[in-house]
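Here the structure is laid out as structure tokens; the discussion comes afterwards.
Every protein chain except one is present and positioned as in the full complex.
Lettered A and B in written order, each chain numbered from 1.
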Amino acid sequence: MTESRKIDPSFLRGATMRRMSRRDLFRYAGVGAGALSLSSILAACGTGGETTPPVTGADAPGSTEWWAARNAEGPGPNVNFTNWPQYIDRSNKTIPTLDAFTDATELEVTYRTDISDNALFYAQIRPALEAGQETGHDIIVITSGKELYEMLDLGYLLPLDPDLHPNFDANADPSVVNTSYDPGNAHTLAWQSGFTGIAYNTNYIDRPITSMEDLKDPAFAGKIGMMGNDDAATLALLAVGATPETSTPEEWQQAADWLNEQKDSGVVRKYFVQDYLTAFENEDVWITLAWSGDILIDRLYFGRTEFEFVIPDEGGVLWTDNMCIPQGATNPVGAMMLMDWYFQPDIAAALTEYNNYVSPVPAARDLVEAHAAAATGAEAELLNAVATSPFVFPTPEIGEKVHSYRVLSVDEEQQWNDLFVPIWQG
Amino acid sequence: MERPVRSDLAGVEPPEGRRGGGVGKRLAPYGLLAPAGVWQALFFIVPMFAMFTLSLSTGSSRTGYNFDWAFANYPEVIDRYGQFFLRSFRNASIVTVLGLALAYPAAYWIAFHGGRRKSTFLLLLLLPFFVSFVIRTLSWSFILSDEGFVLGTLKDIGVLPDAFQILNTTPAVIGGITYNLLPFTTLPLFVALDRIDKRLVEAASDLYASRREAFRKVVFPLSLPGVFAGGLLTFIPAMGDYVNADVLGGPGTHMIGNQIQQEFLLQRNYERASALAFILMLMMVVGAIVYARVLGTEDITT
Partner (left out) sequence: MSAALEPLERAVADYEARTPNKPKKRWTRFVLPSYTGLLIFYLSFPIFVMILYSFNDSDVGFGTSPRVKLDWLGFTTVWYRQLLDIPDLTSAITHSLIIAFTSALVATVLGTFLGLALGRYRYRGKGTTDFVLFLNISAPEIALAAALAAFFVSIELPRGAVTAFFAHVMFSIPFVAVTVRARVQGLDRSLENAAMDLYASPVAAFVKVTLPLILPGILAGGMLAFALSIDDFVITNFVQGPYTMFPTWVLGVSRVGIPPQAFGMASIIFVVGATIALANVVAGNRKAKTPARG
């Protein structure tokens, strides 16, 4: 047996076996050419989402005549209400406010908590909206940010019937009535408002946290959480001294530089959205951007008194989540009934007691205080904490410190995204 | 030894149409593959070309797209996302090598020494993958949590430094992808190793080969089709992964899959996303073909 120092015969055998010949190549090329012509046909059909312009005229969804017809038909038996997690009152198996609604109106509610990020959720429903089809949701809750503005712009939201929200008209806080982004509440009714600020764990952080610069502190390296959305971009704008609502592209660049500096220094653990909360609770991060209600619930309902929430000195964000009805919803009348249901003071109070966000119904405050006074023991403590929290019933001081998101035009949006998205997604 | 002939059947002809000929027989393969072929044509080929067309278009999702042979999309996209391709390639290579290294000894042992309970062992190996991979990945994020019951305990007893962090780093992502793709690595390896005739090993040792030589010269080369298939089936999904990077990753760990998802779903830059996806596909297909020629296997689709 000669010891071959050259290629092992077994390899040689394998390597010289026929695989693709020239004939095969031509065959595939032929297939390719045929398919390419097919694709040009497809292109002619408008691949790529040309938006369906909304039907105009008397039959347009949302017009007076249209609503009159829907009202005559009456509401459907089921309302699909899709919301963010932990945003409604819940008691083990049931949702009291929704059960009360069903008792009062005989309409069932399918409540889903599919929304964890505006951008992600919008991405999910956009294809149906573009094609003019139903999304499967009757009410959705979207933050007053660029996704909502785009939906308003493109006519993806059903204009509301002004006659179907008496409770809203009677009880809503003036700040959520006739908003700048939705004049006359043509499409949206506020759900809750909230703050974006900094949350930190006092078990690990001894000193009080007051500033955005604390999020760059190398002492907390690897334990700092940031958000991967407009909240972080807006807070960065505040950190470089700009006013977010009127910021210029140069200021955006400065904010992006601030964020990139933070990222390059390696202190950030991750760019979260709603999932910051789990990491924070698990103590994988000690300091993070956070939403007020989440932290309050942890403090009050889960006994995590070591969690603190603050608005940074440079300023924070006050956003409003809005209920709206996407085009093509199958039960618009039922949806409006449900939306208006939450503007009754006692219902609004029940909601805020649970989710600890800012209620759009000022009368709720008295009710919460009354409940607190009437309760005893641990429940009284909890309700008192809710009633006195500046993040649930904001004080004027807090009001001074907060800002809202920059409204972006279509051209500006790409520029904004190209600056900020690589930071969270890179 | 002669085949016994039945005397009572002597002279009887076999029935007609048994062998060869007949339109039915010739059309049989086409009939068999027609249903699947139509399905694949409609839901695989056509969308692929739709995507290719989209990648050569300009416009935005708001104003609609024009197919205008905009080849400029490609350099633009490579310029912006080139580093992610490199990162994904690096990660996928590590995952593949790691996966093959992990899987090979086990596959070898089960195939050669598993005996009658071969299938049981294989099943035990693959059993965890009955659970949804999202849940498995989330489970890992639990396990790897800084102060979780694994790391926390190790830190308490001093084996690990307090500041040790593995979650939200690249090793966590690579570990997660390797873990999740292990069945794809193991199965082809096992199948190839199992097919090897054990008598060849015996023959080798009859010819005075040591066990190591027998392995190196007989078993390993014969298992190469399995290595190739397993490696390919691991590398390709690893390149395109984005869930592991999402759940277990942190800043600087995102891969090309994340970018495609983000451009397509979130930013709705369909032309960019399609270009990225198409480049990825091209890389995989070309790479696999080249790989097949070099390593030499019977079939591309082992």
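One rule holds for everything that comes next: a residue touches a chain if its C-beta (ideal position, glycine included) is under 8 Å from a C-beta of that chain, and two chains touch if they have at least 3 such contacts.
Keep in mind that this is a model prediction, so the values were computed, not measured.
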Touching partners, among the displayed chains, of the absent chain: A, B
Given A:T179, A:N260 or A:N282, the one touching the chain that is not displayed: A:N282
Of B:L56, B:I174, B:L189 or B:V243, the residue in touch with the unshown chain: B:V243
Touch residues of chain A, complete complex, unshown partner: 24, 27-28, 31, 42, 45-49, 85-86, 89-93, 96, 110-114, 116-117, 120, 124-125, 127-128, 130-131, 133-137, 273-275, 277-278, 281-282, 297, 300-303, 354, 379, 382
Residue numbers in chain B that touch the chain omitted from display: 14-15, 17-18, 25, 28-30, 32-33, 35-37, 39-40, 43-48, 50-51, 54, 102, 105-106, 108-110, 112-113, 116-117, 119-121, 123-125, 127-136, 138-140, 142-143, 145, 147-149, 179, 182, 191, 205, 208, 210-211, 232-233, 236-237, 239-240, 242-243, 247, 257, 260-261, 264-265, 270, 273-274, 277-278, 280-281, 284-285, 288, 299-302
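Note that in this section only the chains that are shown with their structure count from here on.
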Chain B contact footprint on chain A (complex, rising order): 8, 10-11, 13-17, 19-20, 35-36, 38-40, 42-44, 46-51, 119-120, 123-124, 126, 130, 154, 222, 263, 268-271, 282-284, 410, 417, 421, 425-426
Sites on chain B touched by chain A in the complex: 45-46, 48-50, 52-54, 57, 59-65, 67, 84, 145-148, 163, 165, 167-168, 217, 221-222, 224, 249-252, 254, 258-259, 262, 265-268, 270-271, 289, 292-298, 300
